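To keep things clear, I will list the structure first and then write my remarks on it.
All protein chains but one are shown in place.
We call the chains A and B, going by the order they appear; numbering starts again at 1 in every chain.
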Amino acid sequence: MVDAAFLWGRLVGAQIRSQAQYRVSLVLEILGAFLLSFIDFLAIVVIFHNTPRLAEWDVQEVAFLYALSSISFALTDLLIGHLDQFPQKIRDGNFDIMLVRPRGTLFQVLGSDFQMRRLGKAFQGAAVLAYALTVLHVHWTIARVAVLLISVPAGVVIFASVWVVFGCMAFWTTDGGEFTNAFTYGGNFLAQYPIDIYSAWLRRFLAYAVPLAFVCYFPALFVLGKHDPLGLPRALQVASPSVAIVTTLVAGCAWRFAVRHCRSAGG
Amino acid sequence: MRLEWEIAKRGWRRYAAYPLATVAGMFTNTIFGFLQAYILLAVYRHRTSVGGYDSHDTLTYVWLVQALLMTVYAFGWQELALRVRDGSITSDLSRPLNAQRYWLAFDLGRAPYHFVFRGIVPFVVGALVFRLHYPNPIDGVVFLVSVLLAVVASLGFRFLYNLTAFWVLDVRGVMMVALTISLFFSGMIMPLTFFPTWLRELARALPFASFLQTPVDVWLGQYHAWELGLQVLWAAVLLALGQVVLRRATQRVVVQGG
Partner (left out) sequence: MIEVEHLAKRFVVRRGRFRRERHVVEAVKDISFRVERGELLGYLGPNGAGKSTTIKMLTGILVPSDGRVSVAGLTPSRQRIELAKRIGAMFGQRIQLWWDLPLVDSFDLLRHIYKVPADRYRTNLARFRDVLDLDSFLRTPVRQLSLGQRIRGELTAAMLHGPELLFLDEPTIGLDVVAKQRVRDFLIEINREDGVTVLLTTHDLGDIERMCERLLVIDHGSLIWDGGIAELRERYGAERTLILDLEEPAPPLEIPGARVERVDGPRQWLRFRGSAAELTARVAASARLVDLQIAETDIEEIVRSIYSSSRDPSGTASR
């Protein structure tokens, strides 16, 4: 397990070294990503220009929610966003090469790319988070700090699991990549807003089917000490890590199933 | 004219060849339509009108934008830039047909495909779930004209930022900045009517409003004739600029020996 982590570090290090060769280009791309992702925040600002509250949330609270979602999504994109190019990799026969190496395939896919420019969005999220924490007067307790710190990695794991489950589709169809987008980029988009603005069926979907509500909505309720307008049990607010574990298992099974299919039917 | 027609057919066929991708795209548009609808509806919990739009106008707006996104190709397009990068542009430039005319014809063949196959289904879904606003017949026709102008203006803009590939190594950075500005000011994120007044005036002065906001305003029946005139103007200006920059770029290629 530790050895795998080190190996991942080396693989990713190789990617970083190769991108760092084009230093200026990289800096510009990170800046570009920072700016591009900022429009999502500008959208929130504009919305709040027109209304004092969005459902039961005011602008600083939504900013906090947005920041958590942004950071989690950006880091997930950094780790596994290249899964979008996976169908092409299979078509080119590069997946076969992974099957001949003495390592798990999902692990190899994880370590096969690391696009530094995606950090731009993470920096943007961090900036918004800094702003939000400054203007919100959070009553900090150890529990709240813990939940805040854990919610980002847990959120990353949950997002990544969703991405992997949909990425498995690449083994069956090469053109269906856009389906994944609906859930990954769509997931990021909707997690930026409090889920009580969505209709009931969508909320339940987000809490139980594709549990994106656990990436930021529930942790945010806890950290902000906010009363849940939906009246859901408080235990859900600290459940992110457990949900992350469950989604990892689901993603792992889905991947294994998909690879088995590829090895039986592929050609 | 014959040549342009053939090129347009090629544009259509290029996207028609991947029906599964189109279906998946329709699905994405529909999902985003719902998300955007709920988000903006939440604003209407405390107000009945925002910038002259009532909730049904806004919902119509949301679904129209989703329907038109691909038609107008609001997102990143770098086909031309890629051809510059891999060098195949030199053979393009040596042909008698002007590069901009080629890509315009190509895009005019592509746009109808996306209008029908990425536009209709999401809009119908939205129309079934929400109560939307529909135009009178005259506005309907003007709407189609406005969409056509939007496509042309958008192509003009995309052509321009692709041309930077002749000077810059990786167009991705330029494209990101171009997208940031154009997406925000086109009304894709939200209706320009939601913007504070000063920002709204700025947006109307820029070409990007012609890509999405104007056609939607026509459909909603909330437009003035001069807005269409502005679309025509921007389309013309962007195309003209494109020709100027293209000539510069061509000279550069010739001087540097491809």
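Here is the rule we use: a contact is a pair of C-beta atoms (placed from the backbone, for glycine too) under 8 Å apart; a residue touches a chain by one contact, two chains touch by 3 or more.
Small disclaimer: the values here were computed from a predicted structure and weren't measured.
J.: Counting the whole assembly, list the visible chains that the omitted chain makes contact with.
T.: Within the full complex, the chain left out of view touches A.
J.: Footprint of the hidden chain on chain A, which residues?
T.: So the residues of chain A touching the missing chain come out as 3, 6-7, 10-11, 14, 17-18, 21, 92-94, 96-97, 99-104, 260, 263-267.
One rule holds in what follows: only the chains that are shown with their structure count from here on.
J.: Could you list, by residue number, the parts of chain A that touch chain B in their complex?
T.: Result: residues 22, 25, 28-29, 31-33, 35-36, 38-40, 42-43, 46-47, 49-55, 173, 175-179, 181-183, 186, 189-190, 193, 197-199, 202 of chain A touch chain B.
J.: Help me check something: in the complex, which residues belonging to chain B touch chain A?
T.: Within the complex, chain B contacts chain A at residues 18-21, 24-25, 27-28, 31-32, 34-35, 38-43, 45-47, 50-51, 169-170, 172-173, 176-177, 179-180, 183-184, 189-190, 194-196, 199.
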